[in-house]
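Take this structure first; my questions come after.
Excerpt of the complex: some chains, original placement.
Residue numbering begins at 1 within each chain, and the chains themselves are lettered A and B in the order written.
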Amino acid sequence: MSFLEISVTDKPTLNNAFLIEGLPGIGNVGKLAVHHLINVLNAKKSLEIYSSSLPPQVTINEGGIVGLINNEFHYYKNSKNQRDIIFLTGEHQGLDHKGQYDLCIKILELAKEMGVTEIITLGGYGLGKIVEKPRVLGAATSISMVKKLKKAGVHFSAEQEESSAGIVGASGLLLGLGRLNGLEGGCLMGETSGYIADPTSAREILLVLQKLLSLDIDLSDLDEKIEKVGALTKHLTGMSDSLDDSEIDISYIE
Amino acid sequence: MSFLEISVTDKPTLNNAFLIEGLPGIGNVGKLAVHHLINVLNAKKSLEIYSSSLPPQVTINEGGIVGLINNEFHYYKNSKNQRDIIFLTGEHQGLDHKGQYDLCIKILELAKEMGVTEIITLGGYGLGKIVEKPRVLGAATSISMVKKLKKAGVHFSAEQEESSAGIVGASGLLLGLGRLNGLEGGCLMGETSGYIADPTSAREILLVLQKLLSLDIDLSDLDEKIEKVGALTKHLTGMSDSLDDSEIDISYIE
């Protein structure tokens, strides 16, 4: 009795495409990065996935119009005869383990139908403390993909700190299930405190993607967000005793 | 292996009908409003929905008779050649995300069969503090519905306070799923503290519905409840140190 409905706007066949996942997660790093890419590349809406594995909830936009929580594909057709991209984002990941599996299996099925051959998942790697220069840590489904990511500046430590926990949620599951389905892939994890939405970490991921995908990415909009969050962080860490909630709005960075 | 059983008392075909939802929620505002309407309009029982998405529990009425927890339709046939109404209420919403989806999908299916063309969901908008003059906030599935609600006195702020969280549960889901099924709708949220059942907030919603549905609604019964809750609130806020539990019964307002 699971509910699943795909609402298609435009479902083109793409050229040797990447699926780039940026669903909400630690520091919202992946979502920030993918939303930035959708905006600066002017990616087109492809389809919406509605599912009972997502929260029974609607969002309300500025005009007062509601929208059922979903996961979405946007696509970017690369004009230079290079590889196309599908961006996966949404307001939520699947709500429990079965929901995570159900959604990721459907996402991979749709992505393969549209021509996806490789998967890049994006996420944050929570450190529990603020870091000045976040690195981008990596993991991948094959040795060749590890090499490719290293060349693009991704950090793989000999004693992988994240090895004990692994990667939880869609960023891990899409890789694991993808490999069972013959799709190679890698995960980019931007180091982040994990306390607030972190555009600085997302920026580092975008620098890696720029190399990996041979794209020019305008980062100016993100730099503004970084400044705002920087100001907020200074405020929070330096003035926490005299904190006046009404002055601070931590909701403007998603 | 989900259990679902519809027990039909009377399932008429209605004229361009509204579905008005008033299931339990914040401040029980929606349920109070719909129960009031069922009583004053003398709406007839249509059907009962029993489901394993609801709690495995029976209620006991005054005579000691048990009833399995359900969701119910009551209908009101408008004698003046105007639009009919189905009222949806019950003791509980679906228990988890799948249960919410399963029930709302069934409710919409039944409502469409009976002639429903528009959905109005009712709920409370929790403020965390007691408010003297609660406003009725709105959200809707289309711009034309937003306009219709504004004309009836519903408040849509430019910086929608509720936009971050959205609408959780049946009040949101019926709109979101309804839109996927071609049904337009809107949500009326009465501002409320969220601490106790709030007939004052329900009254404001009824004043909006009166305009929206061109109905005369006798509010005297609700005014009595408002007085009782007012006395209780004074007692609770003014005498909280000397509180004697046995003197106060907060269960008589549902």
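A few notes on this one:
Following the convention adopted for this analysis, contacts are C-beta pairs under 8 Å (C-beta built on N, C-alpha and C of every residue); 3 or more make two chains touch, one makes a residue touch a chain.
Being a predicted model, the structure only gives us computed values, none of them experimental.
Depicted are 2 of the identical subunits; the complete assembly encoded in this structure file consists of 4 such copies.
Basically, only the chains that are shown with their structure count from here on.
Note on chain A versus chain B: their Cα superposition corresponds to a rotation of 90 degrees, in steps of 5. A straight line joining the Cα centres of chain A and chain B is 37 Å long. Chain B contributes residues 2, 94, 97-98, 100-102, 104-105, 138-143, 146, 156, 158-160, 162-164, 166-170, 172-173, 175-177, 179-180, 187 to its touches with chain A in the complex. Taken together, the chain A residues at the contact with chain B in this complex read 1-3, 5, 7, 50, 52-69, 95, 99, 251.
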